[in-house]
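Missing here: one protein chain of the complex. Every other protein chain is in place.
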Amino acid sequence: MQRIGVFVCHCGTNIAATVDVKKVVEMTAKEPGVVHAEDYQYMCSEAGQAKIINAIHEKNLTGIVVCSCSPRMHEATFRKAAQKAGLNPYMVEIANIREHCSWIHKDMEEATLKAVILARAAIAKVNLDAPLQPGESLVTKRALVIGGGIAGIQSALDIAEAGYEVDIVEKLPSIGGRMSQLDKTFPTLDCSACILTPKMVEAAAHEKINIYTYSEVEKVSGFVGDFTVDIRKKARSVDMSKCTGCGVCSEKCPSKKNPNEFNRGLNNRSAIYIPFAQAIPNVPVIDREHCTKFKTGKCGVCSKVCAAGAIDYEQKDEIITQKYGAIVVATGFDVIPLDKYDEYAYSQSKDVITSLELERIMNAAGPTKGHLERLSDGKAPKNIVFVQCVGSRCSDERGKSYCSKICCMYTAKHAMLIRDKYPDTNVTVFYIDVRTPGKNFDEFYRRAVEDYGVNYVKGQVGKVIPQPDGTLMVQASDLLENKQILMEADMVVLAAAIEPNKDVRKIATMLTASIDTNNFLTEAHAKLRPVESPTAGIFLSGVCQGPKDIPETVAQAGAAAVKAIGLLAKDKLTTNPCTAHSDELLCNGCSQCANVCPYGAISYEEKQVNDHGIRETRRIAVVNNALCQGCGACTVTCPSGAMDLQGFSNRQILAEVDAICR
Amino acid sequence: MYKIEKENLEALFRKIAESQDLILPIKKAGQTNFGLWNEEEEADLDTLKTVKSGKDAFFPQSETLYTVVRDGKKLTVEPEALRNRPFVVFGMKACDVKGVAVLDKVFLADPVDTFYAARREHGTIVAMACHEPEESCFCKVFGTDAADPAADADTKGIADVAVWMVEGSLYWKALTGKGETLTEAVKELLTPSDDGQAKVDAEKEAIRSIVEKLPYTHLSLEGWDGNATDEKFGSSVWETLYKPCLACGTCTFVCPTCQCYDIKDYDTGHGVKRYRCWDSCMYSDFTMMAHGNNRTSQMQRFRQRFMHKLVYFPANNGGMYSCVGCGRCVEKCPSSLNIVKVIKAFEKHGGEK
Amino acid sequence: MAYTYGNTQNAAERIKEISGVNPLKCMKCGKCSATCPAFNEMDIKPHQFVTYVQNGDIEALAQSKSLWKCLSCFACVERCPRDVKPGKLIDAARQLVVRERGQNYLTADEIPELLDEETPQQLLVSAFRRYRR
Amino acid sequence: MQELIARAKELLADGTVARVLGWKAGDLPYNPEAAYFETAESLDEFVYNGFCGQNLSKMMIEASKLEGKTLVCLKPCDTYSFNQLIKEHRVDREKAYIIGVGCKGKLDVEKIRKMGIKGIQGISGAELTDDCEELHISTIYGDKTVAYKDAMLERCHVCKGKEHMIYDEIIGESKDTKDADRFAEVERIEKMKPEERFAFFQKELSKCIRCNACRNACPACSCRKCVFDSTKFDSAQKANVDSFEEKMFHIIRAFHVAGRCTDCGECSRVCPQGIPLHLFNRKFIKDIDTFYGEYQAGADAESKGPLTSFTFDDVEPGVVAERG
C-alpha cells in the first residue's frame, strides 16, 4: 500500500472561488492510502513546492497527488519537486481541478464534488504507480528545414551560424519562395528581390548549409534528436555539376507554351527553364510533362545546344536518407482558389486578378515587364478597384474563417505604387475594416489616403459584371453613405485569402505534428511555445503556423532556429519512460502488436521461459524502449493483456474508471 | 398415493409458489435448466435431463458470503443472511437426488457449510422417476434406481416426495415429514388414487427394463475403489487419455456432484462482496496459489477429476463414488470425453501400471 | 399565441427563430447591400436590417417599405460571407407582420397545387405574401 | 476412410510423420474423439465420419512442440483456422503434414435429440463414403430416419466452401452443403428493435455457465493465459454472478477474435447450453465486410487483419448511431 499525500491548490481564486478546497482536503484524507492532505494558495510556487517536499520527508510519502491545474501545465514542476525530495518523479499524479473543473463549473457544491472525484481517480492511479526510470537517447547534430522560402532560409542561416549542419528541402527548382514573387515590400517599399537575393546567395554559399531543390520529404521516422528522413530528389534531367546556367537551352527549346508558374500562369515559359533570373541554383529543370522529348521521344534540342553536356534525359529520382536531430517546418502558403467566387468574375475576365498576380504584373521581370496594363487588351487601366477580404473572415466553406493579415497592407502598397507611377489612374479600395497593427503600418495606410489620394470606401463589392465593351461594372455598397454604388472599372484586384501550402497536411502526418482545421500547424502552446510543434523536435517557421508578414516570418524563423539550436546543443536527451512492456509469461508471440506499432519498436525473440514450472522456448515480443513513444496501440491489440504501458497501465486506467464511477 | 392430472400441474405449481419458492426445470431459449418458476416461465418436465443438474438449488453457481462496506478508511463486515424461507425443488431425477447425497457428505460433514445446510433445511425435494432413460444414462452402475428415487440406500431421506408421470397423470407419494407437510399444503389439488400403486409399479418395471437395455448399464467398476490410488494414479493410460481435453469446465459445471468452489472478491466501488463460485479442477488456475499451482499439466488436472470421483471420494466416504451416472458429461463434453471412456480405457488396458 | 412587434424582445427572438439566423454573426461588410437589386427602393437597407434585428427595433422594420420591396432573390443569402442571410431575416419579419394582421390569404392546402417543383419553396411563400391581392 | 488410414500408415512407416492426429471411434455412435496415433496398429481405431466435427487445428499448437512432424486431418473449414494460426506464429507449418480431408457436412447430435430421438443405439449413413442424404438411427424406442441436412451443424448450412486453404494432400471428396445465408440471422436480429435485441441476448446469455468451452475450443482463442483468467489485467472472471459479466465475457471474447475469427463455428458447436455464440463473431465479420471490405480470416497466412490495419477514410464510429 502506498503512503499518499494529497496537495490541493487554490490557484489564488482560480480554483478556490469555485471549489471548496478545504472540503477536498477533508474528503481525500479519508481515502484509503492517503496519509497526508493539505491545501495551499499556490502549490506551484516555491513555498508550495516546499510544502510537498516537507510532507514527503515528514510523512515518508511514497506517492503524491496534486489537485491543481492541468498536468500539461505543472506536471513537470511537481515531478521535479518530488525528485528533489527523493521520490521517483513518476510517483506523482495530477488531478486537473482547474481547467476541467473550477473554470467550467459555477455551482460550488457540484464543482467540489467533481474535484473530489477527480482526486480519487488520481489517488487510485497513484496507488498503482511504479517508479520509472527515464532512458537516454543521442542527438544527431544536424537539422532539416522543410521549405526554402524566406522562413526556411532564415532558419537555416541561423542554425548554420550556430555551427550545425542544415539541409534545406525545397519542392520547387529554386529556393526563394513566395517572397521572390513579390515586387515591393511594405511598409518601406524596398524591392523584394533586392533584400531576398543576398539571403539566398548567403544560404547557398554557407558551408554548413546543403540545399536540396526540386526535392520533397518522402518519409520520416524516429523521434526527437534522432529522426531519419528520406528525401526524394526529383530528376531535374540536368546535371547540376556540369550546367553553367548559360540559359541557351531555354532559349532554343521548341516547347514554349507552358504556363509559367512563377508568373502565376500569366505568361508562358519553355519546357526546360530556370524559374526566375535570381534562381538558386541557377540550373534549369526539364518539365517532363511538357517536354517534347519526354512526350514523343523526339527532339533533344537542349541536349544538342548544351555546350557543357549537362542535359541528362535518363536521370532518375534519387532517394537520400539522412538523420536529423531537429526539423524546422517552413512550408509557407498559397492563395486560395477563387473558382467558387463567381460574383467577382475572376474566371470570366482576364482583368479581374489576384493581388499576387498584380505583384507579377508590377514586377519588371513579370509578364508585362513591369507595365501596369490590362491582360485582356494591354491597355492602361484608368479605374482600378481593389476588393478586400475575398475569402478571408468567411464562415462558409468557400473561404477561410481567419483574417489573412497581410492583405490590408499590401493593398495599401499596391494602391500607393499605382498612384505614384500612374497618377491618372483612379484607385478605389473597398474594405470592411483596415487592419494595420504594426510598426509604421497605419502611417503607411494613411499616406496612401492622404498623400496619394487612394479612395477608400467602407463597404463590400457584391458583384463584378464584365461589360461588352471590355470594362467591368462593379456593384458595391458604401456603408457610410448608405448607398449602393455602381461604378465602372478597368481592372479589379482581389485580395484573396491565403492558406497553408497544400502539401502541409501530408508533411504534418509524416512528422506526426498536429494541424488545425485550417491546415495551419498547431503550436505547442498558443502563447508560451509559439514556434514549437507539440511533437518534440519539430519547430514551426513562417506562415505554416499562421498568417504573417515578412518581418514576423523572419522573426519567427529566427526563434524556431534558436529552439532547434537549443536541442542540437544537447548531446543526449532523456527519453520518456512511459513505454510499453511485454509480460513474457502472457505473450503469445502472435505479432499483432508489431503490426500496429507506428515506430517499429517491437521485435520478437525466441526466449527460454519458466512459466510456473513449465520450461519452454517461446516467441516473445520485446519492446525497444528508445523507439517506443508510449502510444499504447499495442496494448489494446494484445488479447492476453501481455502488453502493458508503464505509467498508463491497464490496471491504472481501470482503477481510474472505478474511482470515477463509484 | 395421490394423483394429479398433467393439465392441473400449473395449478399445483401456482399453489406451491404462493407460499414458497418453486424451482423446477424451465425451458429458456431452447434449453431446460432448473430455475425459479413463475407464471411467465415455461415448465418442462418432459426433458429427461436438464443441462445442469439441480444441484444449484442447494449449492448455487455463485453466492455472496459477506459484504465489506467501506466508509472512508473504515471497513464493516456484513455477513450474508442464511436461507430462511422454504422452497421446493420439483422434478429432480434419481441421479440428481443421489448427487445431493454426495454433496451432503461434503458440506454437512464437520465443519458444516452453513449456507448449504440452511438451504438443505429449508428445501423440499420432489423427485421424479425417469420415464424414458437414454443411452447416456448409467445410474444403475452406482446403485441408483431411475424408477424409484427412494430405492437407493444412500438417498434415503433425501427425496421428500416421489412422483411418477404415467399416462398423463402425476402420481405423488410423500416420503418424509417434509414431504408430508408439502402434501398437506397442496392437498386440495391432489386426489387420492386407489389404483395408483399398481400403475406406478408397472411404470417402474417398464423403466427398469429399459435401463437394462442401455449401453452403459453393465459398465464394470471393478478396480475402482478407495484402495486403488497408487495403481491408478501412476498409470500411463492417463497420458493418452487426456489429450483431447480442452480444459473447459463443462463436465464440472453440469455434474451433480462436483463441489469445488473458488472464493473471490468483487469490488463494487463502495465495498467488497466476497463470494464463492463454482470452480473446475480442469482449469489451469484451479487452486492457484502465490507460488503457482500444484498441478501444472492438463494430464494431472484431468487425472485429478476422475481419481477424485472414483478413488479419493470413496476412500473418504465409505465407498460412495462421487459419480452418479447421470451421463451429462457424456452428452455435453465438447471433446466427447467422459467418465465412462475413462473407466473403459482402464478396463481395456487392464489397469496396467 | 399573439405577437406584438411592439414587444421588441419577443418579436426579435421570433424573427431569429423563424429565419434561423444569428444576426450577431454579421461583421458589417455590406456585401448584402452591395448585391441587392432592390437596394434603391428600400428605406432600410439589407445590412441595416441585420442591425435593427440585433437592436430589437422591430417596430421600425414592420413599418418599413423594405419589407415589401425585397424580391426574395436571395442574392444576399448566397453572397453573405458570414452566413447571416439578411434575406431570410426580411422574410421572417414579413411573415410576422402578415400573421399579426391576420391576413394569411392562402391556406395550406392551396399551396401544393400552385407549386412548381423547380421553384424554391421559400420564394413562393414570400411571393404569395407580398402579391396576395 | 481406408484410403486415409492406408496413407497415414505409409507416412508413419517411411518416417515422414511421427504421429497422426485424427479421430478415434467412440463408445456411442456419435462420440468419436480427437486422438493421436503413433503406430500402424493403433490406426485400426481411426474413424472419420459425420460426427468428427472438432477442429483439430488448435491441437497443432501443442503438436508443434513435439519432435517430428504430425500428420493432421483438416476439413476445409479447419484449414482457415490453421492458416490463421500460422499467421500468428502459434503453429509451425514445418511440423505439420496436412491431409485435407473431404467433408459432406458435420452432424450435431443435439439436433437429433431435439427431434425427440433418444436412446440412440446406432447411426448409419454418416460415413464420408455415404452420400450423406439420410441418416438411419436405431434407438431403444424404435428406428428413425432423418434427413442428413436436418441433423447438420449450423455452420455447415453456411459453409465457406469445399476448398482447402492449405494442405499437403487431399483425401476424400467434399460436398456443397451451403443452403442458407451466412448473415441472415444477424440481419434478422439487426432489424429488431433495441429492446427486442436486448431481450434476445439477455435470454440467450443468461444460460451461460461460464464453462469456457467456447473459448477453449476456439482456434483463435489461443492465448496462453486468457485475460479473464489473468490477474495482471484486473479483469479475471470465473462466474456469471451478474448478467453483465456474461455480456462482458462474450463481447470481449468476440472482440479479441474479431478479424481473426474464421467463423469455424466451434464456439456454438461446443456450447453445452446451445447459445448461438457464432452470432457475435458473425456480427463482427459482417461489420468488417461492410465497413472495411470483405475479409476472410485464414484465407491466407500473411495478410494483416482488419483490426491491425486501416485506411485514411474509414467510417467513423458515429455510423452506428446514424444507421439508427
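Just so it is clear, A, B, C and D label the chains in written order, and each chain counts residues from 1 on its own.
Basically, a residue touches a chain if its C-beta (ideal position, glycine included) is under 8 Å from a C-beta of that chain, and two chains touch if they have at least 3 such contacts.
Methods note: contacts and distances are computed from a predicted model.
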Checklist entry - For the chain omitted from this view, which of "Hydrogenase iron-sulfur subunit", "Oxidoreductase", "Sodium:proton antiporter" or "4Fe-4S ferredoxin" is its UniProt protein name? => result "Hydrogenase iron-sulfur subunit"
Checklist entry - Relative to the complete complex, which of the depicted chains are touched by the chain excluded from display? => result A, B, D
Checklist entry - Among D:3, D:181 or D:242, which one is in touch with the chain left out? => result D:242
Item to check | Sole residue of D:50, D:76 or D:306 that reaches the chain not shown, by the stated touch rule | outcome: D:306
Item to check | Residue among A:578, A:594, A:609 or A:622 that touches the chain left out of view | outcome: A:578
Item to check | Touching residues (missing chain, whole complex) on chain D | outcome: 186, 189-190, 194-202, 227, 233, 235, 241-242, 244-245, 247-248, 251-252, 254-255, 258, 280, 283-284, 287-288, 291-292, 306-308, 310-312, 314-321
Checklist entry - When the complex is taken as a whole, what residues of chain A touch the one chain not shown? => result 70-72, 96, 98-101, 103-107, 110-111, 113-114, 117-118, 121, 505, 508-509, 512, 514-517, 522, 534-535, 578, 596, 598, 629-633, 635-637, 645, 648, 650, 653-654, 656-658, 660-662
Next on the checklist: Give me the chain B residues in contact with the hidden chain, please.
Outcome noted: 266, 268-270, 273
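Definition applied: only the chains that are shown with their structure count from here on.
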Checklist entry - What is the distance, in whole Å, between the centres of chain B and chain C, each centre taken as the mean of its C-alpha atoms? => result 81
Checklist entry - If you average the Cα atoms of chain C and of chain D to get two centres, how far apart are those centres in Å? => result 68
Checklist outcome for this item: Distance in whole angstrom between the CA centres of chain A and chain C is 44
Next on the checklist: Two or more other chains touching the same residue: where does that happen in chain D?
Outcome noted: 225
Checklist entry - Mind pulling the chain B residues that touch 2 or more other chains? => result none
Next on the checklist: Can you tell me, using the touch rule above, whether these chains form a line, ring, star, complete graph or other shape?
Outcome noted: other
Next on the checklist: Applying the document's contact rule, which stretches of chain C touch chain A when the two form their complex?
Outcome noted: 25, 27-36, 39-40, 45, 47-48, 75, 79, 81-83
Next on the checklist: Could you list, by residue number, the parts of chain A that touch chain D in their complex?
Outcome noted: 583, 585-592, 595-596, 604, 611, 616, 619, 637, 639-641, 644, 650-651, 654-655
Item to check | Complex interface listing, chain D residues touching chain A | outcome: 65, 87-90, 222-227, 230, 232-235, 256-257, 304-305, 307-309
